[in-house]
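Only a part of the assembly is drawn; its chains keep their places, and the rest are absent.
The first chain written gets the first letter, and so on, giving A and B; residue counts start at 1 in each chain.
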Amino acid sequence: MEAEALARACAEKMWATDTASRELGMALEHVGAGHAVLTMPVTERMLNGHRVCHGGYIFALADSTFAFACNAYNMLCLAQHCSVTYLRPAHLGEVLRAEARERAREGRGGIYDVRVTGGDGRVIAEFRGHSRTTGQKFFPDLPEAAP
Amino acid sequence: MEAEALARACAEKMWATDTASRELGMALEHVGAGHAVLTMPVTERMLNGHRVCHGGYIFALADSTFAFACNAYNMLCLAQHCSVTYLRPAHLGEVLRAEARERAREGRGGIYDVRVTGGDGRVIAEFRGHSRTTGQKFFPDLPEAAP
């Protein structure tokens, strides 16, 4: 199975049980080897005490996108350390888009950068996630993808 | 008004409009000057593709706790940069507890450390948040609290 098909197969397996991402209204737009794009609309329940989108939801979108990008190699990976910088507020009604790209992989660790943009393309947040493989596979009968 | 009463008054004002934190089942256990404790139960909808609590919800709990701790001085503060390290998974049904403590304040910036623990007291995550004051007040007629 080639790399892009394997990435999609891993994503489908995760998505099927990923209640959290679906329940937040996220949609999986694209997934590839070390790459993913997800969207999420900002709804009323996501507003914080300043009446803009709670940072936790922006983070959750970035974190899910990171998870799909790093779990694309038939190796189960977990988030170990993540950081986020908030650049502009996100508002009720707009659809946020997050795109994750692989920055580095070394041994069992990986670094992924995720940019979250608003409905008009402005940058809402920049996120960096560090992953670590567990040694488990999504499909035990298939090989791991080469780095 | 003394510092602890001012912290509670700011928290009550934020909480009243903080749909996001309430909607996630968070409870505000304690708030003081530079200090806050919140709890949140892990529910079915918070589970990710690995069937443990999605990191975004753990982050959201820490982020809200950080927000209440830094917004305790009658100065409206926003989160600027946050990082989280996941130490152990959180499971369905347990009640998470987050405690935020002020680490430093300098000029318009502040640093707050938040520890998230599980129902049995084990550490789930360590979070560090960087805040920045906007120059606005919660109660325009009251003075800002001294650092």
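Just so we're on the same page, a contact is a pair of C-beta atoms (placed from the backbone, for glycine too) under 8 Å apart; a residue touches a chain by one contact, two chains touch by 3 or more.
Note that the coordinates shown come from a computational prediction; the quantities given were computed from them, not determined experimentally.
Participant: How many subunits, all of the same sequence, make up the entire complex in this structure file, 2 of them being shown?
Facilitator: Total copy number for the complex in this file: 4.
Criterion: only the chains that are shown with their structure count from here on.
Participant: Counting in whole Å, what is the centre-to-centre distance of chain A and chain B, each centre being its mean C-alpha position?
Facilitator: The mean C-alpha positions of chain A and chain B differ by 23 Å.
Participant: Enumerate the contact residues on chain B facing chain A in the complex.
Facilitator: 13-21, 23-24, 44-51, 53-57, 59-61, 63-64, 67, 71, 76, 78-86
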